[in-house]
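One protein chain is absent from this view; the other protein chains keep their places.
Our next item is chain A:
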Amino acid sequence: MTSIAGISRRGFIVGTGATGLTIGILSACAPGDKDAPADAGPPPPEVNAWVHIGTDDVVTIRIARSEMGQGTLTGLAQLVAEELECNWDYVKTEYPTPGENLARDRVWGDFLTGGSRGIRTSQDYVREGGAAARMMLIQAAANRWGVPAEECSAAKSIITHDPTGKTLRFGEVVADAAKLPAPEAVTLKDPSEWELIGKPVKRLDTVDKVTGKQLYTTDMKMDGMLNAAVKAAPKRGGTLKSFDAEAVSSMPGVKAVVKVDDTAVAVVADYWWQAKTALDALPIEWEAGEGSNFSSSAFEADLIEGLTANEAFVGNKVGDVDAAFEGAAQVIEARYNAPHQNHACMEPMNAIALWTADKCEVWCPTQNGEAALAATSEAADLPIQQCEVYKQLLGGGFGRKGATDYISQTVKIAKQMPGTPIKLLWSREEDMEQGFYHPTTKARCQGALDADGNLLGLKIRISGQSILAGIMPQALVDGMDIVVFQGLLPSGVDPRVEDQTIKYTFPSLLVDHAMRNPPVRPGFWRGVNANQNAIYLECFMDELAYAAGRDPLEFRLAHLKDSPKMAAVLQAVADKSGWGADDGLSRGLCGFYSFGSYTAACAEVTVDDDGALKMHRIVAATDPGYAVNPQQIEAQVFGSFVYGLSAMLHEEITFEEGEAQQKNFNTYNSMRIAEMPDVETLVMPSGGFWGGVGEPTIAAAPPAVLNAIFAATGKRIRQLPLKDQALR
């Protein structure tokens, strides 16, 4: 049993709703209580407000993190409901708004949904919220019966007085419960007692998605709303010089042509199709800026120079790697690359804003509600307390919708048309041109082997782009970007990145980074740097195994003596796949740890005489510690594999003259069902830790496939994407 103390100062309060009462662990003067006096003083920090129960027993669980398809809405609700002991059939969910969170002193904690943190960084306090609510409901029932609370229990939204068998429904006691003080301490269930956590329950948000009823922001309509289409400078660093509004102002439906800011122009019309048609016809002149001559092919030279540059940030250093190389019988070297890629969410960037002189409201898909609110305030030129953001379901996020550029644009347009709701929708072309692109890097990998095929030392030099330098320079430490080293970092050094550490033990190791930043806005792209770091490490480990004349599985396991969990997932996929079988399939392995979870994959492929790849099956394993919903984890394995394999096969954004050359899915292809291998998923929760789910497995698939291609052909492919490579 886990006892959580320290919440006794929290009070429990009621907010009367239409169907019942709001239970939350709030202060006595919580702003959520609409009857509370306005001058009651600030609420205490770190209060919770997770559960609402109606008199009809309907349980509404508040979810702070954003749902973008990854299933976090359902998983977080399971965590709360497990401790609440409510009937799962009564559960629904809702988002509190970022404005409410601000007004309540961040009672719901962090809204940021990224880094596969949805569940693992809030599981403790959402479970506490559910447990506290349960204890208070039980207390309320006990008070009504005049019995000790210890004699009562709750299950499936019913409280039972165990000695007599008397029962009350949650809905019957919620009003009383809401008036009680919070429990002195909350006791969470031991994982062995979980009934709902770990069950493959269905998602809560499926039905409307199959009938077309599910509304995304772009489907919303408001009275008097106008539609906007936007174009920003297509060249890096470009600015808006001029445009000829007259030329399009009489086109059908056009209401206004507005300068959004120094970089973009928008057409506002009755309908979006009219706005886009007019925007395409609008004569626009752009001013070149820094980066407007940028060329990806020319930048290759910078990346290559970085591979051997003298100066580099050291991310991980073990032993005397120079001595290892001096004493080596065999030195192996290989160079890999990772190109720029775009998120390409199926739902392009969009938002709705309504601006008036004293208020600005925004409806939008966002992975970061609080950043969206801050961006709204800044663009609206209004205090944050006079702004509000209503989060909507995302039509895919993948990291792109953690940015707020599209929200700021919408507000800036709306500000020029006070009182008129403005819906901005980006075209797919705009989405491709104005990305926060997956950064480009190269790696020079070197390994030192002794005469018996033992690895003496490993060097990985990463050359290329830093995400933090591009969009969060304040997070650099003495100029170094630690995120570059995802999955390659030393354990036990920095608790903030303990979830991104390498699990191999090597006699000597040097991982360093020569930062070379192009004038291309980088971003966090599902899996982030684990994508290419897994390729660098795990394809090169494969190269070393072959060079050493050793079995790639045995070679890996020999360096995983200190990580039985990583060894376990690797062994599991090898066993399940039939590693070593002589069945006409070529197999490749990958094991990688990132976002706090252990993952492995074994790919089974064939490559025909013409070099055509067929991915038959991938066996995947993940150990995320605790598995809240195994069928959703399976879905995330499938999905992350598509995202990672699609990138490996097809995806590359190149820039020429500062402009992205791929404008739509005809030139920026995305994997289709015909290319999808069978995927067999082994969910192997070993307990005792909370790892991520949405991202970790993405890193495992491409290296496994690339290694299987080598097993099939004897030829290493080190340049991505594969569409440009001859496999034979």
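What we mean here is this: contacts are C-beta pairs under 8 Å (C-beta built on N, C-alpha and C of every residue); 3 or more make two chains touch, one makes a residue touch a chain; residues count from 1.
Rule of thumb we're sticking to: contacts and distances are computed from a predicted model.
Student: So which of "Putative isoquinoline 1-oxidoreductase subunit alpha", "Peptide ABC transporter permease", "ATP-binding cassette domain-containing protein" or "Thiamine biosynthesis protein ThiS" is the UniProt name of the chain that got left out?
Tutor: For the chain not displayed, UniProt's protein name is "Putative isoquinoline 1-oxidoreductase subunit alpha".
Student: Touching the absent chain in the whole complex: find that residue among A:T160, A:T187 or A:Q214.
Tutor: Touching the chain that is not displayed is residue A:Q214.
Student: Pick out which of A:P348, A:G369, A:P552 or A:P702 touches the chain that's been left out of the picture.
Tutor: A:P348
Student: Please pick, from A:N368, A:Q486, A:S594 or A:S640, the residue that touches the omitted chain in the full complex.
Tutor: A:S640
Student: Of the residues A:M68, A:L303 or A:A660, which one touches the chain left out of the display?
Tutor: Within the whole complex, the residue contacting the unshown chain is A:M68.
Student: For chain A, which residues touch the unseen chain?
Tutor: 68-71, 202-203, 205-216, 218-219, 221, 227, 252, 271-273, 343-348, 393-398, 425, 427-428, 631-632, 635, 638-643, 646, 664-666, 670-674, 676, 678-679
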